[in-house]
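Sending over a structure as structure tokens; questions will come in a sec.
The other protein chains are all here in position, but one chain of the complex has been omitted.
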Amino acid sequence: MPNIIKTRNLTYEYIRRDEEGNVEGITTAVDHVSLDIRPGEFIAILGHNGSGKSTLAKHINAILNPTEGTVWVDGKDTSDEEAIWDIRQTAGMVFQNPDNQIIGQVVEEDVGFGPENIGVPTKEIWERVEESLRAVRMYAYRKHSPNKLSGGQKQRVSIAGVLAMHPKCIILDEPTAMLDPNGRKEVIRAVRALNDVEQITVILITHYMEETIHANRVLVMNEGKIAMEGTPREIFSQVERLKELRLDVPQATLLAHELRGRGLELPAGILTAQELVDEIGKISRKGNRICP
Amino acid sequence: MSIILDHINYIYGADTPMAVHALKDICLKIPDGQFVGIIGHTGSGKSTLMQHLNGLERATSGHIYYNGEDIYDDDYDMKKLRSRVGLVFQYPEHQLFEIDVFTDVCFGPKNLGLSRKEAELRAYDALRKVGLPDELFYQSPFELSGGQKRRVAIAGVLAMKPDVLILDEPTAGLDPKGRDEILQQVKKLQQETGMTILLVSHSMEDVAEYVERIIVMNQGSVLYDDTPRNVFARYKELEEIGLAAPQVTYILHELKKNGLDVDAAATTIGEAAEGIMQALRK
Partner (left out) sequence: MLRDITLGQYYPTESVIHGLDPRVKLGTTVLYIISLFCFRNFLGYLLAALGLALVIRFSRVPFRFMVKGMKSILFLLLITVVFNIFLTPGTPVLRLWKLTVTREGIVLAATMAVRLSLLVIGSSVMTLTTTPNNLTDGMERMLRPLKIFKVPVHEVAMMMSIALRFIPILLEETDKIMKAQIARGADFESGNLFRRAKAMVPLLVPLFVSAFRRANDLAMAMEARCYRGGEGRTKMKPLIYQKKDYLAYLAVLCYLAASIAVGRILF
């Protein structure tokens, strides 16, 4: 199958100006990034604030155009003005702030906003709104005002709003950064369901490591470049490298790392609490105690 | 010297049919120099409680004593209380407004009626305390990065030289490194100045790492008020109210269930690693 998203040498630069408008310098936010994402993949992009991950994401939705290089979404070049609306429909985007992306005053009207824009017939809009709200388990709230919802619920409405446009790919730009732990769980559950059940390609940008455990592939960005790439297990086995990149790892991984540092022979890349418990169990059963 | 809350009740919109009993009979004593974590899910009343401590909200009934004086006495100087009890709101960078960082931090001390020189000294001191590099002092606060803005905003409260510092989710929206840097700075501040710190947080891991006492709020009441070890030992009850203990707590309890003789009450990675090694050596 052809790649749903492909970038070659994607570079984005912007000019910094001082107060008088003179050019102070050029910042390269994304630096020669080449990416291939297959349909149905769940990709997580990690990186500290200012690493270029959000800028990269905005290129996939054609909100930004590359200074250099090319981005193709479902085979279409994002710098092609003609294709821009097709691209935005194919690759939907959910943003960080739950308040600043809901347009409707009632949940269902907000979800209908996207389909209205792309000219979907009225009857079908209603069908799409219903199925999208059900997919994120917000159907019961369809008549509610978004102002009365919790952060996690608002983000699920935003996801439904994108879903109603029948995208092939959803990019989520730090959707959980402003949520409490419960809201975060709700949103991640909804995102995983989209990927598992609806087979939608997911690109999840985050700095919460726990949220990337279920991804097929994790990319770590630093200074506009892809600094690390691999399965979550491969990435999280490099605790020291991640710390250098201003990131941290799930507590289970960190504890395993700490134990290894104290001489316990644990395999690298432990991700979940259960894995760690099992591995320690094996060691204690074998009775091969480490020398005191 | 301490803060004492005596049967505090707060009813929001008391005279309307939509009245919400936001705080229910809260009794607390917070001695000087303590580092306290306040946890609870959204809407549990933790932020409202914090706003009572510096008089921004007024309790419907009950008393708050700050250093032995009732802050609801008619002749109590609220403005002075606010300079003694500094409150850093959630996303505090949204309150920055001056043309440069330094002037913004001077806002608080100037409001206290201090001389220009004294205000500037305090501003300088506060900006140093939050670890902001000197070359940023005369930049517009709006041009800084998210983490830097937050430091400036915290400095804005520190410059009032409070004895108590309340931080309402100071790390929300920051990346992991930014999170650690801010919390470490706060810890250092507490150790160096002996300031009382109240840290409102969603992150059990953060709280476990830094504080000596945890207050768990649920539906407007204090559910637990104890050391991190004792609070997180109740991880099952915490789950019932939509909270969770740090992941290490779960790992240790699971190990113990599987027959490993380990101290399950450890709450930080270091303690847990030490405990597991000891158990395995036995």
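The first chain written gets the first letter, and so on, giving A and B; residue counts start at 1 in each chain.
Assume contacts are C-beta pairs under 8 Å (C-beta built on N, C-alpha and C of every residue); 3 or more make two chains touch, one makes a residue touch a chain.
This one's a predicted model, so the numbers in the text were calculated from it and none came from an experiment.
Visitor: Of A:L10, A:L56 or A:V162, which residue touches the hidden chain?
Guide: For the chain that is not drawn, the touching residue is A:V162.
Visitor: Of the residues B:R82, B:R122, B:R151 or B:H253, I need the one that contacts the missing chain.
Guide: Going through B:R82, B:R122, B:R151 or B:H253 one by one, B:R82 is the residue touching the chain not shown.
Visitor: Spell out, residue by residue, where the missing chain touches chain B.
Guide: So the residues of chain B touching the unseen chain are 13, 16-17, 51, 54, 56, 79, 82-83, 86-87, 89, 92, 94-97, 107-108, 111-112, 142, 156-157, 160.
Visitor: In the full complex, which residues of chain A touch the absent chain?
Guide: Missing-chain contacts on chain A: residues 61, 63, 85, 88-89, 92-93, 95, 97, 99-106, 108-109, 112-122, 125-126, 129, 143-147, 161-162, 165.
Rule of thumb we're sticking to: only the chains that are shown with their structure count from here on.
Visitor: Distance-wise, how many Å sit between the C-alpha centres of chain A and chain B, to the nearest whole number?
Guide: Taking the mean C-alpha position of each chain, the two centres sit 30 Å apart.
Visitor: Give every residue of chain A touching chain B within the complex, in rising order.
Guide: Interface residues on chain A, with respect to chain B: 48-50, 150-151, 177-178, 180-183, 207, 209, 246-248, 250-252, 254-255, 258-259, 261-264, 273-274, 276-277, 280-281, 283-284, 289-290, 292.
Visitor: Touching chain A in the complex: which residues of chain B?
Guide: Within the complex, chain B contacts chain A at residues 41-42, 145-147, 172-178, 180, 202-203, 205, 242-244, 246-248, 250-251, 254-255, 258-260, 269-270, 272-273, 276-277, 279-281.
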